[in-house]
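Take a look at the structure below.
Some chains omitted; the rest stay in position.
Labels for the chains are A, B and C, by order of writing; each one numbers its residues from 1.
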Amino acid sequence: MPRFAVIVFPGTNCDFETVEAIRKAGGKAERVWYKGSIKDYDGVVLPGGFSYADYLRAGAIAARQRIMEEVREFAEEGKPVLGICNGFQVLTESGILPGALRPNKIPRFICRWVYLKVVDTNTAFTRLYEPGEVIKMPIAHAEGNYYIDDPSKVRIVFQYSDEKGNITEDTNPNGSVLNIAGISNEKGNVLGMMPHPERASDRFLGSEDGLRVFRSMVEWVKR
Amino acid sequence: MKWRVRVLVRLKEGLNDPEGRVIGNALRNLGYKVEDLRVPKCFEFTLESERPEKEVEEMCKRLLANPLIHTWEYTIEPVK
Amino acid sequence: MFPHEEKYIRERLGREPNELEWAMLEVMWSEHASYKSSRPWLKLLPTKNEHVILGPGEDAGIIKFDDETWIVAGIESHNHPSAVEPYGGAATGVGGIVRDVLCMGARPIALLDPIRFGPLENDRNRYLFEYVVKGIADYGNRIGVPTVGGETEFDESLDNYTLVNVACIGIMRPEHLVHSYVTEAGLKLVLVGNRTGRDGIHGVTFASEELSENAEEEDRSAVQIPDPFTEKLLIEATLEAVYTGKVKALKDLGGGGLTCAASEMAGKRGFGAIIHADRVPLREPGMNVVEVMISESQERMLFAVRPEDVEILGKIFEKYGLEWAVVGETIEEPRFIVYWKGEKVADLPIDLLTDVPTIKWPLKEYRAEEEVETPPISLEEAFEKVWRSPNIIAKKWIWEQYDHEVQGRTVVKPGFDAAVLKINDEYGLAFVADGNPRHSCLNPYHGAMGAVAEVVRNLVSVGARPMALIDNLNFASPERPEVYWTFAETVRGLADAAKAFNLAYISGNVSFYNEVVDKPIKPTPVVAGLGKVKLEVIPKGPRRGDLIAIVGE
């Protein structure tokens, strides 16, 4: 069974439910304290939360920890690397993914359910979605406003949309360029996303749409 | 008249400053010999006023700082 | 402290206490720490039913959810500090109740925040409101405990003031229970977490005084800077320590600081403690022993462990980057002894700190109910008025700032009658808080009963069977006979209503002296309830075309 490391920094707080979601998706996952090593794993997930309490900039301090060197190697070797929310912030701060996540256009923390349009189904994490499919997941962040000087440089995976998949200013909860909610690297083995798929992986919690992110990832390793 | 204003708002001495502590540690981890790091709040703006000192002092008291836990200082320069 | 109490202390000791001893006695004999005015009445509350594992008396109460799962619950007010500095006051209020739940050995899984303010037309009230919400959001979000519900009310009687109550629940396995008291001598007392500064010195005494006009500019030591980063690390480190089975007793440091935590931990079962105050890690230079012993610096915990286990736990704390120090030990003799740089600076019988005599204030009944004419107002006008009232409009602006989904358990989310948290694949825990000070002001007995009944209705309306209650009693000065009477009536009402539903109170909190410039607040009992619900049966909410019916009188 594929084994995934869920990295825990001081202040990470979505580690347990992320482990649980991977387990449901058919993988094996373990929480790994940031001082440890991820060498023995098939993939790595940087979960949500407030690493270092978001002091300085969200993800900035975690991105400079030693374990991120191993994550970078993982990414280069083509192993799956998934950053959710704070994990996405860590990935951009470390330069593994391009761009920056800035404070929301209304500078407050915001926790709400949103619709996402899946615009790229060729990544390790979106293979089980239909192209253009609209899915439902919660966001919960204060710094999710994706910025990049040249959007043509990124591979967009998820965009904030309405129920029907229309992408408008009204459906943009945080001010992100082009309503970007998730991007991947060129090879498609590194995904960063602000919404929380692990919170949409249980029928009692409002949606199971997120589970396919983890299923895709597990199957991709098995392939 | 127009003025260019910069306000710095600092936590009073002795108060816990978790943010400064965490950022200081991060710099030390990167190998720098940093001590007593603090993160004052900084505001920069243009002000139109006839009595800029008085108004800026007021703004600090009323909104930008909390007199109970903060001290503040500012610089005010005429806009060319 | 009152003159008759000082006299009693001198007689018991047969001497004049020194400055440090007075300072420690002062915090322990404060209303906030001793419950001296409320204890006689709180005895009326039912505290047992088939679900209760642990009733009031420790940092939080416990019920049995199923054979493998216990639920811990507690509630706390942080009214005075929030009125002075809303952001820090509300945030550290969250921190305090979370540590209360944590120190039973449970993982905190949800918060509720019943909060009350004066009318929003006043700038100061608006400021208090915005920053209380921000304080709760920033702290709760950063420690990863979802705020899943609450109450928000605006009332003229709270002009320039605020009532901030926070309830917390935690989840644990029975074998991880840790008590807040020791049952042996020779244990090391280990202080973990933030360094000790001059924060909140005289905080508990402050919490037992009315606010004067210039409270805002008084005493900065009453204000604390919240440190959710350390709190989150404390949660993880404490749980890892508890799971080793080597923690003999555990308490958080709140009001009364080290004095309160150590004396209660040692004294409850008749042991004593020696504290070496100079071993406490300090944040500020030049602190004296009095300041060290009564500082209320947040994000600190006190562990009692056998000497041979100190290193093992120390390693866990270090893994999480937390500072720790052995600051004392438990002893056979029931005394509380403090050393400072090798010199004995305080030596008191421990029960003099922990068993404070109760006070019964005079009671005076009052009647606020009177016949009134219904004002001549059209239905449209009445509807507009009610519909637009800040008390009625949706509270989405608040709960969207709270990460109410973290930990992945929030089945019924804010905006419904009660929140439901997924406990296992089949069952959830319903959690709700209600209070109705206007009703209590008219008739405190009925108001209290009404609050309990509302909690029960809200639990039932998400399909849950009510299991237990916790209560937070926010009142003005008990020295006012009318206030004390409303307090007594309230407790009577809470007791009778709970008995009617076969429910028990497993934990609670009393906050007296809620007054601004001599103006008492309305009697404000807040009741929170826990219930068990099968996830499958939770009503899904109405659909177009459903019929509406009213049941009951």
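Assorted remarks:
Note that a contact is a pair of C-beta atoms (placed from the backbone, for glycine too) under 8 Å apart; a residue touches a chain by one contact, two chains touch by 3 or more.
Note that this is a predicted model, so its numbers are computed, not measured.
Just one of each chain type is placed here, yet the complete complex contains A x1, B x2, C x1.
Throughout what follows, only the chains that are shown with their structure count from here on.
Centroids built from CA atoms put subunit C at 34 Å from subunit B. Contacts with at least two other chains are made by residues 52-53, 55 of subunit A. For subunit B, the set of residues that touch two or more other chains comprises 18, 22. Across the interface of their complex, subunit A is touched by residues 137-138, 141-144, 228-229, 232-233, 319-321, 399-411, 413, 422, 428, 535 of subunit C.
Taken together, the subunit B residues at the contact with subunit A in this complex read 18-19, 22-23, 26, 29-30.
Those residues of subunit A lying in contact with subunit C across their complex are 10-11, 13-14, 16-17, 20-21, 33, 35, 48-50, 52-55, 108-112, 138, 140, 196, 198-199, 201-202, 204-206.
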